[in-house]
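Omission of a single protein chain aside, the complex is shown with its protein chains in their original locations.
Right, subunit A next:
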């Protein structure tokens, strides 16, 4: 069964906050990691690794570069 979008969003918000210090409340689906949240490529790797531990879904580097927004990551984890 696919995970609930709200649960993934909450989990991602917590991860982004732990890695970058950005408040979890700013992590909303339409936000771009690079352009809106100012998160760099190395922090994206750390977020992907933490998301793998949290949700049990591996996000390889060649996929990671296509995931621009928070919504993109949520969809990837759901599918």
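In this text, a residue touches a chain if its C-beta (ideal position, glycine included) is under 8 Å from a C-beta of that chain, and two chains touch if they have at least 3 such contacts; residues count from 1.
Everything below uses one rule, namely that contacts and distances are computed from a predicted model.
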So one subunit is absent here. Using its UniProt record, which name fits best from "U32 family peptidase", "Thiamine transport system substrate-binding protein", "Beta-ketoacyl-[acyl-carrier-protein] synthase III" or "Peptide ABC transporter permease"? "Beta-ketoacyl-[acyl-carrier-protein] synthase III"
Identified contact with the non-displayed chain, of A:3, A:24 or A:49: A:49
Looking at the full complex, which residue from A:8, A:22, A:51 or A:64 touches the chain that isn't shown here? A:64
What subunit A residues would touch the chain not displayed? 40-42, 44-46, 48-49, 61, 64-65
